[in-house]
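Take this structure, written in structure tokens, and hold onto it; I'll ask about it next.
Here the complex is missing one protein chain, while the rest keep their positions.
When the chains are written out, they are named A, B and C in that same order, and each has its own residue count from 1.
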Amino acid sequence: MSSRRLRVGILGATGMVGQRFIQLLADHPQFEVTAVAASDRSQGKAYGDACSWRLMGEMPSSVRSLQVQAPAPPLDCDLVFSSLPGDIARETEGSFAAAGCPVISNSSAYRMDADVPLLIPEVNHPHLGLLSRQRQQNSSGGFIVTNPNCSAIMLALALAPLHAAFGITTVAVTTLQALSGAGYPGVASLDILDNVLPYIPSEEEKIAAETTKILGHFSSEQIEPAPMVVSAQCHRVNVADGHMGAVRVKLSRQARLSELRDVLASFRSLPQELGLHSAPATPIVVRDEPDRPQPKLDRDAGQGMTVTVGRLMPDSVLDYRFVVLSHNTIRGAAGAAILNAELLIALGHLK
Amino acid sequence: MSSRRLRVGILGATGMVGQRFIQLLADHPQFEVTAVAASDRSQGKAYGDACSWRLMGEMPSSVRSLQVQAPAPPLDCDLVFSSLPGDIARETEGSFAAAGCPVISNSSAYRMDADVPLLIPEVNHPHLGLLSRQRQQNSSGGFIVTNPNCSAIMLALALAPLHAAFGITTVAVTTLQALSGAGYPGVASLDILDNVLPYIPSEEEKIAAETTKILGHFSSEQIEPAPMVVSAQCHRVNVADGHMGAVRVKLSRQARLSELRDVLASFRSLPQELGLHSAPATPIVVRDEPDRPQPKLDRDAGQGMTVTVGRLMPDSVLDYRFVVLSHNTIRGAAGAAILNAELLIALGHLK
Amino acid sequence: MSSRRLRVGILGATGMVGQRFIQLLADHPQFEVTAVAASDRSQGKAYGDACSWRLMGEMPSSVRSLQVQAPAPPLDCDLVFSSLPGDIARETEGSFAAAGCPVISNSSAYRMDADVPLLIPEVNHPHLGLLSRQRQQNSSGGFIVTNPNCSAIMLALALAPLHAAFGITTVAVTTLQALSGAGYPGVASLDILDNVLPYIPSEEEKIAAETTKILGHFSSEQIEPAPMVVSAQCHRVNVADGHMGAVRVKLSRQARLSELRDVLASFRSLPQELGLHSAPATPIVVRDEPDRPQPKLDRDAGQGMTVTVGRLMPDSVLDYRFVVLSHNTIRGAAGAAILNAELLIALGHLK
Partner (left out) sequence: MSSRRLRVGILGATGMVGQRFIQLLADHPQFEVTAVAASDRSQGKAYGDACSWRLMGEMPSSVRSLQVQAPAPPLDCDLVFSSLPGDIARETEGSFAAAGCPVISNSSAYRMDADVPLLIPEVNHPHLGLLSRQRQQNSSGGFIVTNPNCSAIMLALALAPLHAAFGITTVAVTTLQALSGAGYPGVASLDILDNVLPYIPSEEEKIAAETTKILGHFSSEQIEPAPMVVSAQCHRVNVADGHMGAVRVKLSRQARLSELRDVLASFRSLPQELGLHSAPATPIVVRDEPDRPQPKLDRDAGQGMTVTVGRLMPDSVLDYRFVVLSHNTIRGAAGAAILNAELLIALGHLK
């Protein structure tokens, strides 16, 4: 691990996830924000003036005077974290990678590319083997690593230990997702007060596709998607932070309820072994109270990096069911990307 | 149909569903509220003083001066509508029936009894054949007819035409239920602001059990439950009125999406043929916009008696999926019971 | 009153207030919507396609096929109702008036112009005397009549009978305003969930200035502002519809509480005498329960045209205090403009 702090640029720095990046990196031992970029009218202003800060607590003073730049290489940094909107992410992130800059992306643009890792450090760190394929195409030193969609992360994290232990053939999930997942300004208050929206564009497709890639097997230089069927129904509910998923799963082999509970609660992985800075001590917490998890009470577990599972019980249609919850802009976005970068440092890919 | 109006007593008259009974019966051509009863401290007071009216609009003036009585027979009425809490409903409703008074109940106490119809007029009116079994036990003229749980009603209504046309073998539903379903005061505001509660006591069990009884077949003087598996996961969300269910179904025989849509949208049944006062012209409305149904926009369809179905599409785990929504205290409770009573009049069971 | 219906154009037809215009005019005996215009990307589309309908119930079928036009004269209509945004309203409304088209405006652009009536029919119908001044400048037959800001309307309506009876020298109001007042998309859900915003741009200034004009005296061809001091503090709260104002007033002469109550509750004015279609039977309802008015329970009083006053009591700083509430997009916007137009017909200004 390098003793100096890596210099970081944030693409999409004024958005909701961009603000989370800046908040989570404020006192980070390995990273220092040295550049901020945004694809909007804020270019040229000081970040402190350009950004309408929407998180609890004050904007970190270290970034206030950074000038917002256009999201184009080169920026004064060793790597970039990107939370650009999908429509411009593909070209922009590609140009940074081509210019030799590692891109740790929360955007959807490259997630399903065959040579791009869709990484959850606890779940599929062997997928980083794909980086050698990227290096064959691009010798500049730049590369792209993505983290999954906010709902796919919590789902895959909860499924991973069950899949490893028992095999999963079928997943049916119904989500209740938070407002911050739609960015800012995002959902109009008149649309969600006293209401539920049963539609989030592209979300159901992303969850289905990404989950099988995340849980897939890396062999012969490529990802073999996990041979499971995933169906997702998505809803937006009037909650600020904290996505929830009601999940039913069918297993490849019979297992007792207590076995599932043990496998979930005892799950630890490489980030915990390596003691990565943002890795929670317990990636998954299992709660036995009948009315948990709840967004308000559980989203901040493990500083927002722990996924909470509750209501684990047998199901009459598939084999088991449970409810999973995680903080969608921490474990589901900015925190996910930062943990990815920490793993890349620990494994020597970033320096 | 009798030319005079039947005299009605309301058991549980001060609660949320009791208030809906009074609102919906205010200008009803066939019923007139002549007695109100409640199992609480309000006994002896005028209803206008005892009841904290929580519905839009003023309390109907005709009930203001009725004295709140204890829920015990006899009351000055020809039949009672009951929305008593489960714990006291069994004894109280039984005593009214024994005393010769028809009981049209929204309570859960008798729903699963073998000789009690669990009635949705559009779905299973032949189940009224069970009344002859009740008459064998009880010659007083009293009997009990129940309507299902608020979530089971909307689910069974949406499933009924599909089951009739294609056969349903498997149902997985995840609900997002409104606050009024918990009565008043019900859910504490501190528990639901910026939150979701993934637990409603007994609700998942009720939905599973009631749905198969509702869709069951009446033969040889008894109900044969529908041979389908039903799994329910239930959540409380921050919505005043309007339960929503995200449903996946497996059919007995192959069917095209357009066939399902047609069968749902063209569904009409006995209440529509008879022109019952509370029967909506269209029991099920199918919406094709990607973001419907929504509680705020769709709960009042058909004066709250129409169920709205949207997001109908193929599903990778079961065969099809859709989202269903209905007004939980109208179609799901008071309106359901009143429609039941209207059918009983039309078929000669009430006079 | 003309026997045929006047042909109406709606400027700003796709916005929140524009939709209210269309809803309230759907079955209006005196008006028929024949043109819709909007200053946005919806021009050229059918209204049914261009407008994302956000009100309860379906969009009236009569307007679905109207093509959205640019907001510029001529339109195929006898008058226009305008709810254009402030920045473009001044030029656009002026051009319609110059072209001979009467403009009944809900916009702020012309409200404080010396020769433009700021009209609440129950309060200051003599201000229509200003129309002769407009006719001196503009012989085309076009003119402009405005209704006040949504908060100023409810305030002035409650103050008017008190001012007439006792004289008011001082008004201090603190508002709690609904989301629909900010239009659509308006307030971001992340900004208002679990929150209050203590700032609405320009609102405090508008309330202070408009109230003294509304309550002013028309003489010598001009409006003499009412000689009272008005101070307003404004807040946005998480309510869909229904503005609330906590008011303190100082009177010119001593009066007993019961006198204030009587003057408010018995208030009737010209619209009631003329039986105007949108005029509520009772412009002001006084409620004596300690916890009223409430937005959810009282905003729809008088089809949204009645203002509700409660908590009327002596105050230790000024003389009396009360809380006032009204529906901000009906009495406070679209309904206000329509009532203005109905009065103009009754008085022969529109035909």
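Criterion: contacts are C-beta pairs under 8 Å (C-beta built on N, C-alpha and C of every residue); 3 or more make two chains touch, one makes a residue touch a chain.
Note that the coordinates shown come from a computational prediction; the quantities given were computed from them, not determined experimentally.
Colleague: Quick one: say which of C:Ser65, C:Ser140 or C:Ser231 touches the chain that got left out.
Modeller: Answer from the full complex: C:Ser231 touches the omitted chain.
Colleague: Which of these, C:Arg54, C:Arg111, C:Lys206 or C:Arg248, touches the one chain of the complex that we don't see?
Modeller: The one listed residue touching the chain not shown is C:Arg248.
Colleague: Which chain C residues would touch the chain omitted from the figure, given the whole complex?
Modeller: Interface with the chain not displayed, on the chain C side: 170-172, 174, 176, 193-199, 201, 208, 229-231, 233, 235, 237-240, 244, 246, 248, 290-297, 310-311, 315-318, 321, 323.
Colleague: Please give every residue of chain A in contact with the chain that is not shown.
Modeller: Residues in contact with the chain left out: 56-57, 193-194, 296-297, 300.
Colleague: Hey, which chain B residues sit against the chain that's not shown?
Modeller: Looking at chain B, the ones touching the missing chain are residues 16, 54, 179-180, 184-194, 238-240.
Here is the rule we use: only the chains that are shown with their structure count from here on.
Colleague: Taking the mean of the CA coordinates per chain, how far is chain A from chain C in Å?
Modeller: Each chain's C-alpha centroid was found; their separation is 48 Å.
Colleague: Starting from the mean Cα coordinates of chain A and chain B, work out the distance between those two points in Å.
Modeller: Using C-alpha averages as centres, the distance is 42 Å.
Colleague: Between chain B and chain C, tell me the centre distance in angstrom, where each centre is the average of that chain's C-alpha atoms.
Modeller: Chain centroid spacing, chain B to chain C, equals 41 Å.
Colleague: At least two other chains touched by the same residue of chain C: list those residues.
Modeller: Only 193-194 qualify.
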